[in-house]
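Removed from the display is one protein chain of the complex; every other protein chain stays in position.
Order of writing sets the labels: A, B and C. Residues in every chain begin at 1.
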């Protein structure tokens, strides 16, 4: 069995190993031990904090195999993007050009630098071991962040977004960057990402990036083609997120043109489908004959005690309790009569 | 008992009487018999049409008292706003102004003429007799449009919006208009509304309205105060719609600055809470002792046979059937074994 | 001899014949009898001063007095853009700099503007190929400056002239291909025709209205911004000699430059002088600065309704000009009348 739980100091070494795996794009784990340690400490402080309004908290989760205590994945969420500044993105705008005399009406697609995503909660790093790519645990890890938000709504915004890495070529170049950012930054894509540290909230973005809409038809073909395209490594995340209810068409990244998925929490399945149920103890091998079992993500805890696991059981819609085997109760650190939140995976 | 149903030719006289009641704002019933007739005919054609993609259809509903067949309210919905043009609105933008050296960061509020609501389904006219203002039938009438959209999703867009009339003074003047539209149109608010016929999809809007964002701090105080404010007559509609899940902060009307509420259908309670249930016949007086009864809007029919009523009954969540008294079945024109859609009011 | 004079109603047929020779590229002189007739009517009313100054359109023809043939045409429109929006792109500069990164980027931008609304426009210059020799082109083009110097109160301070933009092979406009085509989805020629039909402002509705960085355009389009069609280069030089300059406004379709001047800074305003027809006094003549014997001089009468101008070799000396009898006749002038004179060619200050 696997559990998703808040990161702990003891996980630092394991995270370092994960970070060594190539992860493209802007929202990955840092590479140095010092940076990882800072990240873990910030997460621990965030889980421990008493939060009234989402701010600079950043929550980091790990996926642990209970069999051997191996860390097989990690995912994070920022309480409020750009909280110490502004989160910049390009908004996909449609500008209407109408000529009545010529009876022509064009919709022109344009990109506008905007700060609308500032203050949204931001799903960030997501990495799961290749052996689990197709397992329900991948979905659990991605979903766990939102489950935590269901359990601790005051820690998060009403809206969520996720930037996914855009496409780059074999040399790490980005056709979108070459057509846009390069003209203002006068440097290569990777150099710019290095300097800015993957951030999207820096003053220098206001200083350098265009303040006027970029008319898409004027961009070279390869840059247009790259808009909203995900790096192949992000496909799993993309599929999980769109299934969750995230929408991909409204914003793209200002650097590589990668998609930014976003949604109001009311549009997310984890929120709309979350069932709160009392825990009941059940036999280790529950009776599965009654109804076709359903796979659930089950979570509990609104702070550092947050835990989430996957479990198949009969549909819970018409039940007031959920029967959890002892092992699951142990993994979740709950007992008879406690409350858990369950979402169909 | 009251039923909401598609308008019929026979309702024209009743609508004319309703139109005589003062209804402020841009999305009201037309005043002349010819215009009302055209509207009714268009609605009848729309309900009868086989629709693959929402387009120029416009659906008009009436609230009928089954006791005396009086028409006590009306509400409409357009399949796709601006379908023969573009639906213009002001988007509420936040423009980020940052000065690192001065360590100042301002969020400046600006209004941008946009066409993003084009193609959304638009809830329009809503009027209910004052005697029913506080009755569940008011909510039923408002809700019925969305219930119809649940039953006939292919007829509507994924997103919905509702413009509500903004505030005007005793002389019919609009402080928002005086600060903005007047400078470009060079005429009074009411004259402009008359000329444009309440439409928001006309080429002359592109010709005359500003193409650049309007910085809100530069508007006079009374115009700023009018932004997003509803005309007192729209309060009922506003409350019903926000309870439904509509959000009011993103767009305002380009003429009077009134709020435009909008939402993705996944965020609307009618969509997320709709339960599809088989009809079962029940005694005229159902046993209400088992559980606290809940008030439901119950609807059926994806075309001209659409009907919706209000009914209180035990919670339906864990039931596969809904027991309907004969009178309700008659009002809905359904019978044992038919399917209806039920939403908590 | 050649005289430039105010157009008359009776010139319409000759004007039409000339318009058939113009070919594409000049949108204000198309062989359309209705359009030309309307225009001549406005021009005649302009010289007669029966319509308000801002509606006037002063049209001049160059007549070969030996044959009575019309050899060329040109015009001054009092004010553009007062009934229909007059669009240009204005080239501006935006600097993007970040001290943190040590980046200082100077970007050219295009702004869709109606800034030139109300300006006086020089336009519709056409010289018949048979007459393209000697100083004829100069005479025809520069006559307008002398007219303005004579009647400056009739014009706004801002004077403009739109120059035909650069075209590559087969009339292809690299600027249009790089910008306009994305928004019109039609051929440049079609756009050009619509423009000729007076539909320019409606086309402009389809152009991007937000400021546009020039760096977004392909190199080929950037290269031709403000460049004239090769055949227009001589006409451009003539206007520049008179004090008109490219100040950053270009045509929205082909990026041809708009030349501009303040009327008060025109060479004709600074240097043209009035002179009485007659012989100069001995002393004046003796002190006259030495000039090349055949230095040509533009000479016009001072009569609005019957404005006439020619090129003379008589030089004005201290307020007098010994204009030959034949030239006096062509100007409808007599001894003792006042004429306005301006050296045809520019004399540069040798001290800078």
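Here are a few things to note about the model shown:
What we mean here is this: a contact is a pair of C-beta atoms (placed from the backbone, for glycine too) under 8 Å apart; a residue touches a chain by one contact, two chains touch by 3 or more.
As the structure is a computational prediction, the values presented were derived from the model and not from experiment.
Touch, as defined at the top, links the missing chain to these shown chains in the whole complex: A, B, C.
The residue from B:9, B:67 or B:104 that touches the chain not shown here is B:104. The chain not shown here is touched by just one of C:37, C:53 or C:85, and that residue is C:85. Contact with the undisplayed chain is limited, among B:8, B:207 or B:303, to B:207. Subunit C meets the missing chain through residues 81, 83-86, 90, 92-95, 97, 104, 106, 111, 113-117, 149, 152, 201, 211, 243, 245, 248, 262, 265, 269-274, 287, 340, 349, 351-352.
By the touch definition given at the top, subunit B reaches the unshown chain through residues 95, 97-102, 104, 106, 108, 110, 183-187, 195, 203-204, 207-210, 212-215, 217-219. By the touch definition given at the top, subunit A reaches the unshown chain through residues 100, 206-207, 211-212.
Simple rule for what comes next: only the chains that are shown with their structure count from here on.
Seen from the Cα centre of subunit A, the chain whose own Cα centre is farthest off is C. Centre to centre, using the average C-alpha position, subunit B and subunit C are separated by 58 Å.
Contacts with at least two other chains are made by residues 100, 206-207 of subunit B. In subunit C, the positions touching at least two other chains are 100, 205, 209-210.
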